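The other protein chains are all here in position, but one chain of the complex has been omitted.
Labels run A, B and C following the written order; every chain starts at residue 1.
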Amino acid sequence: MKRIAVLTSGGDAPGMNAAIRAVVRSAACQGIEVVGVRRGFTGTIEGDLRLLGPRDVANIIQRGGTILGTARSHRFRSPEGRAQAAENLRNFGVEGLVVIGGDGSFHGAHYLMEEQGIPVVGLPGTIDNDLYGTDYTIGYDTAVETALGAIDKLRDTAASHDRIFVVEVMGRKAGHIALDVAIAGGAEEVLIPEDNLPIERVIESIRQSIERGKTSSIVIVAEGVDGGAMRVRDLIEQGTGLEARATILGHIQRGGTPTSADRILASRLGDAAVSALASGTRGVMLGIVNNRIVETPLPETWERHKDVNRELYRCAKILAI
Amino acid sequence: MKRIAVLTSGGDAPGMNAAIRAVVRSAACQGIEVVGVRRGFTGTIEGDLRLLGPRDVANIIQRGGTILGTARSHRFRSPEGRAQAAENLRNFGVEGLVVIGGDGSFHGAHYLMEEQGIPVVGLPGTIDNDLYGTDYTIGYDTAVETALGAIDKLRDTAASHDRIFVVEVMGRKAGHIALDVAIAGGAEEVLIPEDNLPIERVIESIRQSIERGKTSSIVIVAEGVDGGAMRVRDLIEQGTGLEARATILGHIQRGGTPTSADRILASRLGDAAVSALASGTRGVMLGIVNNRIVETPLPETWERHKDVNRELYRCAKILAI
Amino acid sequence: MKRIAVLTSGGDAPGMNAAIRAVVRSAACQGIEVVGVRRGFTGTIEGDLRLLGPRDVANIIQRGGTILGTARSHRFRSPEGRAQAAENLRNFGVEGLVVIGGDGSFHGAHYLMEEQGIPVVGLPGTIDNDLYGTDYTIGYDTAVETALGAIDKLRDTAASHDRIFVVEVMGRKAGHIALDVAIAGGAEEVLIPEDNLPIERVIESIRQSIERGKTSSIVIVAEGVDGGAMRVRDLIEQGTGLEARATILGHIQRGGTPTSADRILASRLGDAAVSALASGTRGVMLGIVNNRIVETPLPETWERHKDVNRELYRCAKILAI
Partner (left out) sequence: MKRIAVLTSGGDAPGMNAAIRAVVRSAACQGIEVVGVRRGFTGTIEGDLRLLGPRDVANIIQRGGTILGTARSHRFRSPEGRAQAAENLRNFGVEGLVVIGGDGSFHGAHYLMEEQGIPVVGLPGTIDNDLYGTDYTIGYDTAVETALGAIDKLRDTAASHDRIFVVEVMGRKAGHIALDVAIAGGAEEVLIPEDNLPIERVIESIRQSIERGKTSSIVIVAEGVDGGAMRVRDLIEQGTGLEARATILGHIQRGGTPTSADRILASRLGDAAVSALASGTRGVMLGIVNNRIVETPLPETWERHKDVNRELYRCAKILAI
């Protein structure tokens, strides 16, 4: 194997640059050249490719976002688009492709391999942590840390004003971020899509906590919960008669300097992706399970469901008293 | 003067604790006792008062929010409420009152003095920086820093996705935070209430910057601008045909560890408030103008208008090219 | 079991407060009272004990240090001291003790149980991550993050000046912090006590990286390495003829707001400690291995050696090119 390509696709996530750097440098150690593809699969179709050497990825490990850019590509969703992409990659001498992204990106990668025979390896790059086959995705730890920083700030005001804050965090259909943030932020309540906790129970619980002497409350709502923070806020106000504030943290959770955990995860996976491609592995996502790198066939990453940590969920309830 | 009281009122602002600490410790140096009032003027009416010694304010200089709490008081808006408040303060031996808050709080303080003869001194405690008589209010620098941190994170995503972000920052009717954040965050556009910039001009400017090669844009909108970030986002999408994202930073701007600038400002003003009361000064807000502490009669603080820095505004336009 | 005690001992570590909070609240859920012991084992000998209710631990999850304080106790090292400690605990109705600390603290806890029959459970609270029986210790993630933040800042200067920085991080006899920081910080070299890398190899490697075009280098040195950063700096200067700067990060690595990972780990372990004591478990440390809570007999925690992650170490070398 003489030349591989790397691209980032889907929503950007902190640590993607660390993964790109690891792919480039690990490949250089093995005598393999690396081609960076601009703006995800769009760049494969448009032939927006350029060689990346070890110096090109200097001083990027600490940067949020992705130096390669990312974009949605409608054309890549068609077999014709993927054929064009494969042709461009082959013309550039690319013998394997590392795709850093989430399940949508892995779908694309899977079809590119199935239809066109391009060897692909996926790395889990998404803040949502919603991929089967890895305990953590690249960007997740940073997103939790960013959301937690916001909760800490809101608690200052909640405590000063005896107020209820309803805070919506990211995570798409999954409650991983919400659950971590709830425990780490000492939130009084947490609503996640994995659990169909009736809102009445939350309201009753807030009432009880006020009776126990809590004068402020923070309620974490995962974005996948029906109606989000706005609806929960309304229902709490109706149910308790107290004023509540809704805050949607939004896209700030995607950005920022990656944490050490995300940089290390990205570095390990980027390094492993090169070795995997070089040794003939393909069609899998590399993830981390129990601190070891494991391979999962791409389709399993979206077909199988990763549950939240139920013990954490139980713990969150106990510690909120 | 043997005993004074201190309270925080209105929205909480980072640095209020540093001001409380300074009042308590500076008073102790002069042999004056300090009474902390809980939850703003509500605490004066309810007699929620307690002595605060130098050790009671240890280890609070770095904390956001206010250890005294803050609340709105409807009863304090009536002369009867203020009479009750004054009686409670006098019964507790209070000979002067330091009010840390914004213009609403200063109204209350003013009437308390006019009607009841309680000597009051105000300290500007609000993130909005919208008080005449001081270059900076306590909490403003931290709020700008917090908003800027969020902008930096959004820029990661904006740059990675070639996207337009419309970000609403706090400031009530004033554009101070927006303007500072726009320059420091390298925003492409800024809309503030002090300027009636037609939205068409902004749209045209975004179009031009795209033509000049900018692939992403950040537009800062002060909350006092008609319709806020949501309306601006809609108009930009209609006017440019590009997708834009709106983010409302909200209450996170109120919280967090105060910056050094806010802690120092709060410390200086808290110290000066004690000296002012002790030397017979009353009915004024203490502020900082050209790095000197100045007194402004309370009514002037809300009657006179503090404009944004026009040179900064001009500068923001030039640097966004 | 009606009443248990909790103490923090040894060096403070971020997340200790989250662990205390979890012990108190989890116990309250099970109808068990919690006694807080001030200043570690010193407090057991001096009888410095007080009941802690769920409200007493509100708003501490985000605070560095330990609200209970910590201290060295010479008297506790003698059987007489431990007898006095046990008597005080029994007189206060304490039926079990949670000790949050490192190996020195676990020694004390072990003897207290062996000699006096006080049921003890240990929680790993140290930034060094040097305890057998847990993948991570409470405080470790925060310490790595703090050190990493410092490295990021130093890199700004290193890159601007084409300079070599030698940075000493904490970790006592262990290289865990150094290794994580080296990978996450993109350091060019790392020296840890677990490896007897001859300094000549490091110097040769720096020479080569300069030849490959690197104009600045960051060398991470664990404090357990012979001579620390100062000696390494001297040897590099002699060996390369280039100027190098040494920085010892020191105690800042112990403090600060704990990361989400540390708060969650501390919360889970604190909750588990109560359940363990209540169900008759004693004489063990609770740790986290492969994301599950596991029990390790106290003596094993210091008798057995926890190696650094060798794969990480290999990875660090590759990515530094």
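Keep in mind that, in the parts below, a residue touches a chain if its C-beta (ideal position, glycine included) is under 8 Å from a C-beta of that chain, and two chains touch if they have at least 3 such contacts.
This one's a predicted model, so the numbers in the text were calculated from it and none came from an experiment.
Of the chains on view, those touched by the hidden chain across the whole complex are B, C. Screening B:88, B:157 or B:259 against the full complex identifies B:259 as the residue touching the chain left out. Touch with the chain omitted from the figure is made, among B:94, B:159, B:285 or B:298, by B:159. Contact with the omitted chain, checked across C:1, C:58, C:159 or C:289, is made by C:159. Against the chain not shown here, chain C presents residues 8, 11-12, 14, 39, 63-66, 69-71, 146, 150, 152-157, 159-162, 165, 245, 247-252, 254-256.
By the touch rule set out above, chain B reaches the unshown chain at residues 21-22, 25-26, 28-29, 54-55, 58-59, 61-62, 135, 141, 144-145, 148, 152, 155, 159, 180-181, 183-186, 212-214, 257, 259-261, 263-264, 267-268, 271, 290-291, 309, 311-312, 315, 318-321.
In this section, only the chains that are shown with their structure count from here on.
Rounded to whole angstrom, the centroid-to-centroid distance between chain B and chain C, based on C-alpha atoms, equals 39 Å. The geometric centre of chain A is 28 Å away from that of chain C, both derived from CA atoms. Here the spacing of chain A and chain B, counted between their Cα centres, is 35 Å.
Of all residues in chain B, none touches two or more other chains.
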